[in-house]
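Worksheet: one structure, shown below.
In this view, the complex is presented without one of its protein chains, the others remaining in place.
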């Protein structure tokens, strides 16, 4: 009963997956992970039918059960996604909601000695686990990945790294063009860290022993620390920051490790993987606080330069900030399903 | 398993209550309402014991299932409230989560021909329903009400109107001193309504036929329309706004109807009811966007002027905005329970 | 030589006027005042010709020599005003720049025991002084007043109070509809004054003994104190604030004294004076921080309700904040001169 809840036309199965890749991860995060599998209407009725699959990943600080969060006058994506299929806007698909939470708030869906092997977990454990249990079409041509913000980033890079697994993607305000989306927070971090003698770990100790986010600077620092743990951790698990915390001066070799994960810079290196994609949805809000609309334009531009055909790409800027854009997801979901179903 | 979920030491029962007062309400909102009852640890073991009860009401645009919303690095109040009892910070109590959602986003917990009889529903239906089903101490001395924002407002006025039912209250950033919390939005509303020919109903039609809150002005207008429907509706259900939507000029007689609900102005009229309270918690953040810290000071000041003893009052300002202050609720819950248990 | 300076086609005479009304004013401000008189091109050539006159007054915290301030890529009004006549956009007029600075930053162009008799100084000293020295047409039909912000306020009320002197006016973002332009700062003032034990004079002592405006709250408090000194001073020169500085609660009798000066509320009382005006220019920016666009609409609306003909009024909203709108002044100056010349 709206607004409190809604019946789904399909079925959402809330399950748990045990991950060998995440066992013993450096942050002592659980290696057993919640995972949700959505089966579209009709799944149970036609036992011979197989379905394309769409993997949905979350933005930074998102964890799986937050998909159940309700907002006034809006429905959660689990319900609007169901509506895509219930209304016939798109051919039916299996939708998998994957969790990549870490103690720092996210994994960027990469393998890192700082956070754990979340890329391998996603590609080598979650996908086979799903294919083994549900009637997917277990083929990259019929498998897509989508997400927002860090989830958009993961949706850009995972098909680059594993084009054998993913043949389509959607990125909503995905992290890219790191000069604008990441670097612009470094100056503020220097300021905040003055209170902590320039030591991010003193901030971390503070952050984790009081109510989180009661300091306005918390959100920026958790993002900084978390992304550094994903992109510039060392083999022993220690984390390098890409700048001197007292002066703001970039550490070029560390910053370069970040840039190596910038989708705009990765794209030419993974041109073949990208050219093999059947559908690429890119969008962002023109008031995005992290300038991810500019990042979206840059990513789209590089796709064109590596000669990805226009018909494969959906590019769109819209009037919004970085927040509250989950109403965009059913649009890309429908579009992806139309393209990976045939 | 954190962060995805947590076990409670007590028991949270999710139920539905049918309301005769809300049947046939003017907004066609459901008259069957979700209601949650939390039973503290030990409730089932000691069948002879009776417990004080605390009613928890929500802020504007809040509805019941939003209590389940999860945030990164924080726990929902349902869990931190459980922690209050599990840890022994306060004597056990029954906590009731009440829903007062309306099509306009809230009810202000009043009876209004514009929204329905939510005050009567709360006092004359929810309270007896709880007392009939659970081992409460069915007495005003052992019954409290608490909430934030509009829920703080409801927690201030309900014990004024029904001191026979409620003997303690907590208001977190509760609506008060309307010159600052409401009136300051009227100018912005005039600006927004220029796009709608000064007609709030044209905005409403727009708002309800597109994705909500994609326009930055939506939040202010839904609050304006909703509060007007609560405070200045006519007997036929039509709603008067407290100002001319084209010029901003106040309509004194309508504005006066709003002010009649200002807790700062109500308090002297309900001095006896307030003096009968055993415990009054008042707090707010000093960066509250609606200046409810100033409202809190004004409310506290009027309590002192009607000679409520200092020991009954907990007054506190803290460094926060209006948002993300749910970490304050367990503090007031524990404090209330200590005072209504004896 | 631009951008550093510009030659005028007319002549700007910088003079000093001694004021008896201001002698012994309560703030010990100088009673000798700078005054500038601009004579249009041709003034010296045609000694028989008389000219209409336009009095220009400033916004709060403005003083006369600030008219010489230069901005990058823009010219001062003294130069753009000259351009109006040099280019033939309007018939020639004498333009008088009047100073009404006080120790609190302004006078609101009223007589007050808190600041001095600035209204009388303007009307009974400045105007005759000008008429005695320059070839004006010394008649209300050919005399206008214009200004911005507090200067716009002064331009609205002075012709209401002295229609025998002024027959035309222009208000750019003039103070009006005080619920929005003044009251919305009171909450912030309460917050700031917490640091001063609720005592505005402790703030004043601080403000005047350190570098001004190094505290972000200074601008609001100087405006509050200054306007109170103009509108709600007592006969002994003491100043009443319109709210309790610890709780924010309005003091209705003091607030009423302010409202008595609200142009929107004054207009019906001075309907005849307003109906006698030959030209009324009203404009404001739609992002004005003090919502003076809404005030402009309200003022315009009340003019229509007292049946001032449309052809007398120029009403315009434009895309701007309250700042940097001096480029609007030559527009109203030209419009006024066209209407008071015939």
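For reference, chains read A, B and C in written order, and residue numbers begin at 1 within each chain.
In the analysis below, a contact is a pair of C-beta atoms (placed from the backbone, for glycine too) under 8 Å apart; a residue touches a chain by one contact, two chains touch by 3 or more.
These numbers come from a predicted model, not from an experiment.
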{"item": "Neighbouring displayed chains - absent chain, whole complex", "value": "A, C"}
{"item": "Contact with the hidden chain (one of C:101, C:231, C:281 or C:299)", "value": "C:101"}
{"item": "Residue in contact with the excluded chain [from A:81, A:264 or A:308]", "value": "A:264"}
{"item": "Touching residues on chain C - with respect to the absent chain", "value": "1, 3-5, 30, 32, 34, 61-66, 68-74, 99, 101, 105, 207, 211-214, 222, 319-320, 324, 327"}
{"item": "Residue ranges of chain A at the interface with the undisplayed chain", "value": "177, 179-180, 183-184, 186-188, 190-191, 244, 246-250, 264, 286, 291, 293-295, 297-298, 301"}
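Following the convention adopted for this analysis, only the chains that are shown with their structure count from here on.
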{"item": "Contact-graph separation of chain B and chain C, given in steps at minimum", "value": "1"}
{"item": "Most distant chain from chain B by Cα centroid", "value": "C"}
{"item": "Copies chain A and chain B - rotation angle from C-alpha fit, nearest 5 degrees", "value": "180"}
{"item": "Chain centre separation in whole Å, for chain C relative to chain B (CA means)", "value": "45"}
{"item": "Separation of mean Cα positions, chain B and chain A [Å, integer]", "value": "36"}
{"item": "Chain A and chain C: spacing of chain centres that average the CA atoms, whole Å", "value": "56"}
